[in-house]
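What you see is the complex with one protein chain gone and the rest in place.
The chains carry the letters A, B and C, assigned in the order they are written, with residues numbered from 1 in each.
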Amino acid sequence: METIKLTIDNKSVEVVKGTTILSAAHKLGISIPTLCHLKMHDLNIHNKPGSCRICIVEIEGRRNLAPACVTECAEGMIVQTSSVRVINARRTVLELILSDHPADCLTCAKSGNCELQNLAVRLGIRELHYNGEKSNYQLEVSASIVRDMNKCIMCRRCETMCNEFQTVGALYAIERGFPAVVSTAFNQTLKESPCTFCGQCVAVCPVGALTEVDFTPKVIRALADKKKTVVVQVAPAVRVALGEEFGMEPGTIVTGKLTTALKNLGFDYVFDTDWSADLTIMEEGTELIGRITKYLNGDKDVKLPLLTSCCPAWVNFFEYNFPELKEIPSTAKSPQQMFGAIAKSYFADKINVKREDMIVVSVMPCLAKKYECARDEFKVNDNPDVDYSITTRELAHLIKLVNIDFNSLEETPFDSPLGESTGAAVIFGTTGGVIEAACRTAYELITKKKLERIDFTELRGIKGIRSATIDFDGLKLNIGIAHGLSNARTLLEQIKNGVCEFHAIEVMACPGGCINGGGQPLHHGNTDIVEARWDAIYEADRNMPIRKSHENPSIQKIYKEFLGAPCGHKSHELLHTHYFDKKLVVEVDLD
Amino acid sequence: MEKIKSLADLKKKREDLQSGIKLREQGDNIEEMIQVKVAMATCGIASGAKQVMDILINELNKRNIPAVVTQTGCMGYCYAEPTVEVKKPGQEPIVFGYVTPEKAEELVTKYIINNEILEGVIPVNYESIEDK
Amino acid sequence: MSSIKIKVKKEIIEKIEEICKSFDNQSGELINVLHKTQEYLGYLPAEAQEIIARALNISAARVYGVVSFYSFFSMKPKGKCPVSVCMGTACYVRGADKIVDEFKKVLNIAVGETDNDGVFSLASLRCVGACGLAPVVLVGDKVHGRLAADDVKHIVKEYREQFAKLAEA
Partner (left out) sequence: MATYKYHVLICGGTGCRASQSNKIIDNFKRLLKENGLEKEVQVVETGCFGFCEKGPIVKILPDNTFYIEVKPEDVEEIINEHVIKGRKVQRLLYVDPKTSEHKADSKHMGFYKKQLRIALRNAGFINPENIDEYIARDGYKALATVLEQNDPQATIDIIKKSGLRGRGGGGFPTGLKWEIASKNAADQKYMICNADEGDPGAFMDRSILEGDPHSVIEAMAIGGFCIGATKGLIYIRAEYPLAIERLKVAIGQAREYGLLGKNIFESGFDFDIDIRYGAGAFVCGEETALIHSMEGFRGEPTFKPPFPAQEGYLKKPSNVNNVETFANIPVIINKGWEWFSSIGTEKSKGTKVFALAGQINNVGLIEVPMGITLREVIYEIGGGIKNGKKFKAVQTGGPSGGCLTEKFLDTPIDYDNLLAAGSMMGSGGMIIMDETSCMVSVAKFYLEFTVEESCGKCTPCRIGNKRLYETLEKITNGNGTLEDLDLLRNLSTVIKDTALCGLGQTSPNPVLSTIDNFYDEYLAHVVDKKCPAGQCKALKRYVIDPDNCIGCTACARACPVGAIKGEKKLPHEITQSLCIKCGTCYEKCKFNAIKIQ
């Protein structure tokens, strides 16, 4: 590989051709501040507008200062990252950004975790020399996401995520010059837009322009209300990320502390979404087997491939973009919604609490879950199966709020009966996990043989689209996996065009799956954090005594006691759903 | 239309065009005709060059004066639009500026017929590449 | 998530779809499509942009992002007598700002607005290339050059009368 030698801040360094000054400096341990730049290599996320101009450096012999994030190193280049000229320019540029930013850090959701705020501290901004008109856009509070574009710094990360990575196309830069901002078409609300509420825009926003809708006040009020029985469920990906909010190494598994914290917070029952993940496998797995059997029996109308339906952003995506395929996905509700449905029926009956007196809170790595639990079809008499869905970040905030010393908490197990789960459920938190869990169960149900090799490593990985053929004792099933909605789109196009060879496809909207969901602790562009969570998920799986969903005794019990058989009548009533055509309709106006 | 296939073709075409052969074939001799060019770029048109051109054609036709009136691009004298160049046979062309509709008529009656120069003559103050 | 319906006249849908088709529904031709659509409708309402987005298989946000970027595209209908004051440098140094002010005063609208009866709209534009006639105002396609602020009310009166006559007829 061709290498290049250059000098940065009087230190020499040798780098591969094509390396940016930013990376070369990083190699020398020189940190050049950035703002718009976002590069998550393995996940194929790259936002490089080179536009905030915070990372400018001085290159000898050049007339202008150069942005380190996009300028490639050249042989013999002499770079100063912090000369007085650079510092003056960098501070001035930052002052300019701040001059068009609401100075409301005190009440901003991002305070303390804001890249702009950190930069202002780092560059020691005490006074703004340039003042003038400030942007004034309408604040929008949707079901999941709060858009306060007065805080937007036009880094365009959200636009990159929404268009290039997700191909959702809800957000785009509009207008030009000073009024330019990232917005929706015609400034419509997110609900009116094709937004899937995947929350990846929120996950990458360096400032407080895009944040989650905060349900912690509502949760606190519910907990304080003596008349309410408050039940909480925790999604698999939360346990491998929450620790980060308390200074732990990324990838620390904190399941036991998490349950203790929730109990300390005052939740009446601390349950596990993993439990309903196992339930999902029973339903979805049975559905898959049913479809495959029909297919093998020569039924030409059977809808294949079966698409997973756990990810609510993904559900939103196909409802809007591929409504003609809405009969293909599994009708199984997501684990969050299965949990809610069971909690407010089976469990409520069991503890003799009226539906209206039970509050179900979910802790999710996700923003689309907030939207999902507010969907009308998941309500009974206007009472939602899941009342509030809060993110990992919101939970961390709650824990800090009530002065719980998280790091020194004792470890406790989940409550029973909706707390028992298997390793198959934990891996729901990562790309490939749902389908692997399904395979573990389907294998044994189809072949009636014991699965010796539990780890389907061929289904794992970080590549955007993966595929594997799994041998079910002679029956070969083609499995597809996509994470990131652009990849999902590719597979859906194939299905639409009739060139898809898969029998089942798992889709997760977020890059890497739920471990990197829009509700997780902010990674600030650090891919290592996401990968550490990924490893932790599989470690958690390995740590579980039972690793197949159908072996979960609590699941077996509920079928015996309450549900009957998977995909049976009761299941259909409680655990399955249907999808809607949400494509924009242009109607002929007859007047 | 026939395609031009080579440099030789092009040269021949150019010579034919330069000697005005085309016009001669049609029975006219361009050398003996009055040539009138109206600057018809946006600025000219905005100041009324189209109307001026119509008047010139009308007036010349009315009097059966053998003349060719064509449009051309901007002559550069924006301050004096509309501008018209008149070339009488055997004479240097003269550029007239500020040609209003009334002046267009006068251009025919006074200059073309009576050889009386109108106000607003613009001295051509540039060299062309042929001169250089 | 949208499932909103928009209502548009049939011939408009068909015409816009036909325009898109004439450019092979290529998203790269977006700007040409917008030009043609604006030529047809006089402006680019949100509904038209949605139809274009659908036909070219791109997001409406992108269409809107492009429409709002270029000053040639407008989402508001123009008046029947669109007044555009040239604000090119040549016109500026010869007092175009005073002409704009006068139009604002006489028409009682701001730049970018259309008056209540939809007759006049006021816009500024950059250099129509008639610098020799500076300052210059375009009303529709007609150029009015070498203007002074005093001429403004006469121009407005002239068009208003013309328009009134047309309306009677």
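Assume a contact is a pair of C-beta atoms (placed from the backbone, for glycine too) under 8 Å apart; a residue touches a chain by one contact, two chains touch by 3 or more.
The structure presented is a predicted model; accordingly, all values stated were derived computationally and were not measured.
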| item | value |
| --- | --- |
| Chains on display which the left-out chain touches in the complete complex | A, B, C |
| Chain A, residues in touch with the chain not shown (by the definition above) | 48-54, 56, 64-65, 67, 70-72, 85, 88-89, 92-93, 96-97, 99-100, 129-133, 153-154, 173, 175-180 |
| Contacts of chain C with the absent chain, listed as residue ranges | 26-32, 34-35, 62, 65-66, 69-73, 87-90, 92-94, 125-129, 131-132, 134 |
| In chain B, positions touching the absent partner | 1-7, 10-11, 13-14, 17-18, 22, 37, 39-43, 45, 70-80, 83, 85, 91-92, 94, 97, 114-123, 125-129, 131-132 |
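Basically, only the chains that are shown with their structure count from here on.
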| item | value |
| --- | --- |
| Overall pattern in which the protein chains touch one another (line/ring/star/complete/other) | line |
| Remotest chain, chain C as reference, centres from CA atoms | A |
| Gap in Å, rounded to a whole number, between the CA centres of chain C and chain B | 36 |
| Chain A-chain C separation of Cα centroids, rounded to whole Å | 43 |
| Centroid distance [mean C-alpha coordinates] between chain B and chain A, Å | 73 |
| Chain A: positions in contact with at least two other chains | none |
| In the complex, chain C residues that touch chain B | 128-133, 136, 143, 145 |
| Of chain A, residues touching chain C in the complex | 163, 168-176, 183-186, 188, 191-197, 316, 319-320, 371, 580-591 |
| Chain B residues touching chain C - in the complex, by the definition given at the top | 41-43, 46-47, 77-81 |
